[in-house]
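As you look at this complex, bear in mind that one protein chain is not there, while each of the others sits in place.
And then chain A:
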């Protein structure tokens, strides 16, 4: 299977199964409409108005060479590969919901403005410790483990966060593991003391902000209705500075109220942030802010505009990283990970303040998806296995999709929320993801050829 597209003046061909990416000229791009289905003579006939016969022959020879080298029209044999057949997923990452409470209200909050459709509740240290124990005892031979403090707003329960980190540091030695702690925060409660602790102990920090002041404040406001932008910007900048502009992301959400989200990304870059992630809202269609099918052309236009500016700023020494444009063509994840997907419900689980285990943070609050408990060390094997098997080969739509080894089957929660089936991906999400991948590859092509 191949996928070809034209963006930013580059003609790009992806050989899906080998992972090979080629930048081609217009002739090759056109030939691939016919090759290898048609015979050479037929291809020449089809293109003879626009190209010389000699050149067409030459280009076809180059395509044949790529095929011979396994870089074009290659086969997908991974399903039978030992590395895939013998994989044994273990729990390696926790999303710890230390606070089912929040000090701000966001219109689009998937967590029902912080309480996840339940009582406003903070995790106590006992549940925190049991969660760490659960992770250590269920992680098999994996050395690198991850614990993300999530909410609601984790800084509302910071003493417990500190105690859990202390406990984790003590236990990781005992088990011969390496726990990477991270936290997500809306920034309102950041101060010198907690920033210092976070910077000494957390491998990554996700700082929530949506972009331009009016865009952020329309969606993200305090309990009293006041926008958060003015309060958080100086704090987030201080945090980014203190971390040497590494190992953090400012992370925003865009909705149909700001389909020109590229302006928000650039606004964050203009503020001085170097690591930026702004993502489409995931919401049921009845919400006024939900992204609709008819919005996609505008969304795509702004991804392309952002890609153009991304390259331009790179050459102007004002470059920044945009999470979804970062694809490492040479040292990215192995194909086994790409097949397996995000790992929700198998490698990655979420734990609530009550100690309930869910497949991931997005399922929290839907009690049909309680998969176990850290209080009695249970894990529902049937549900665990069903999530472990939710890989690209078991998703019909993904099997025939060119993007399957980039997105790895998409988000199970989105699939469930829209289609009531974790095996059936959320279509609007797929379309945006494909556009992002094309932009990311076009950027690579432009930086490689123009650099």
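To be clear about the criterion, a contact is a pair of C-beta atoms (placed from the backbone, for glycine too) under 8 Å apart; a residue touches a chain by one contact, two chains touch by 3 or more; residues count from 1.
Criterion: contacts and distances are computed from a predicted model.
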Looking at what's absent rather than what's present, what does UniProt name the missing chain, "YeeE/YedE family protein", "ABC transporter permease subunit", "DNA ligase-associated DEXH box helicase" or "Six-cysteine peptide SCIFF"? "Six-cysteine peptide SCIFF"
From A:2, A:21, A:290 or A:305, the answer for touching the chain not displayed is A:21
Pick out which of A:100, A:212 or A:251 touches the chain that's been left out of the picture. A:251
Identify the residue among A:197, A:221 or A:323 that touches the chain left out of the display. A:323
Among A:1, A:38 or A:71, which one is in touch with the chain left out? A:71
On chain A, what residues meet the omitted chain? 17-25, 27-28, 55, 58-59, 62-63, 65-66, 69-71, 74, 78, 81, 83-84, 86-87, 89-90, 92-93, 95, 110, 142-144, 146, 148, 150, 180, 182, 184, 204, 206, 249, 251, 253, 275, 277, 279-280, 282, 323-324, 326-338, 341-344, 347-348, 360-362, 405-411, 414, 429, 432-433, 436-437, 440-441, 444-445, 448-449
